[in-house]
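Every protein chain of the complex appears in place save one, which is left out.
Now for chain A:
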Amino acid sequence: MTDTSYAPPTQSRGLKIALRWGLYLMLGVFAVWYLLPLFVMLTTSLKSLEEIRTGSLIALPREVTFDAWRTAWSGACTGIQCEGLQPYFWNSVMLAVPAVMISTVLGAMNGYVVAQWQFRGANIIFALMLFGCFIPFQVVLLPMARTLGILNIAGSIPGLIFVHVVYGIGFTTLFFRNYYVTIPAELTKAAKIDGAGFFRIFWSIFLPLSLPIIVVTVIWQFTQIWNDFLFGVSFSQAGTQPITVALNNIVNSTTGVKAYNVDMAAAIIAALPTLLVYVVAGKYFIRGLTAGSVKG
């Protein structure tokens, strides 16, 4: 065999080209399928209700109007209140930012201990914490609702932050642990001999190396918390609801005419922050997904 192209000898050139075209066609069809909902959301949000009723689902808007966006942001009704998504958007921000920060810091410290400061029983503790990632959260909803009541943070944003931190630590610890395990233990040993303590070693050796895993963890946690619905709908009340709950309320609100364009604008607003993160830092997003699944 001197053929260097490794082509199976049975395929003719014409067949190869046809296969290639077929391949690109299939890939294109799937790309359309994945993009269609986003495209439909966007075009619907820019149409007037009149045009939605008379036109086709996938037609471009004849007359672009941003009325639906304005209503979705500041006028749509979520039940009896009609303030749009705006207050709930800020609720989600106020909830996600501290929850992401706290769970990331705790995960970093925990991961550092489990990976570099092994003591007897540390692995069992880690396994027990990791296990918490797998439970269906339905099994903790009822006692958590009561606990939040006892702690006097039921239906509040601090209450939701608390819940997200508690059930986020397992994953953040896993991320940091898997990252710090790859750093040679000799480094810690040498620093110890030089007289550096636990926090000093973390601060001056581990933290400077941690940027990639911090990015992965922050993105993962932010996406999880921003997109959460179950905790949001179970542990919030009117006024403290996160954006996903408000979006669902707007869509299912029965007051007035069904405004599909407003629903779609609201859905895009709710999706924008995580979409933006995905577009800007997709590489880290995927790394978190695969790290969280392959090892988690």
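The criterion applied here is as follows: contacts are C-beta pairs under 8 Å (C-beta built on N, C-alpha and C of every residue); 3 or more make two chains touch, one makes a residue touch a chain; residues count from 1.
Heads up, the rule we're going with is that contacts and distances are computed from a predicted model.
Asks: Quick one: find the hidden chain's UniProt protein name among "Probable glycine dehydrogenase (decarboxylating) subunit 1", "Lactose transport system permease protein LacF", "RNA polymerase sigma factor, sigma-70 family" or "Purine-binding chemotaxis protein CheW".
Replies: "Lactose transport system permease protein LacF"
Asks: Sort through A:Leu142, A:Ala190 or A:Ala238 and give me the one touching the missing partner chain.
Replies: With A:Leu142, A:Ala190 or A:Ala238 as choices, the missing chain is touched by A:Leu142.
Asks: For the chain left off this view, which of A:Leu35, A:Leu60 or A:Val97 is in contact with it?
Replies: A:Leu35
Asks: With respect to the chain omitted from the figure, which of A:Val93, A:Ile205 or A:Leu230 is a touching residue?
Replies: Only one of A:Val93, A:Ile205 or A:Leu230 touches the chain omitted from view, namely A:Leu230.
Asks: Of A:Val64, A:Val97 or A:Ile286, which one is in contact with the hidden chain?
Replies: With A:Val64, A:Val97 or A:Ile286 as choices, the missing chain is touched by A:Ile286.
Asks: Applying the definition given at the start, please give the residues of chain A touching the unseen chain.
Replies: 1, 6, 8-10, 23-24, 26-27, 30-31, 33-38, 40-41, 44, 52-53, 56-58, 106, 109-110, 112-114, 117, 119, 122, 125, 127-129, 131-132, 134-144, 146-147, 166-167, 169-170, 173, 197-199, 223, 226-230, 233-234, 244, 247-248, 251-252, 260, 263-264, 266-268, 270-271, 274-275, 277-279, 282, 285-286, 289-290, 293-294
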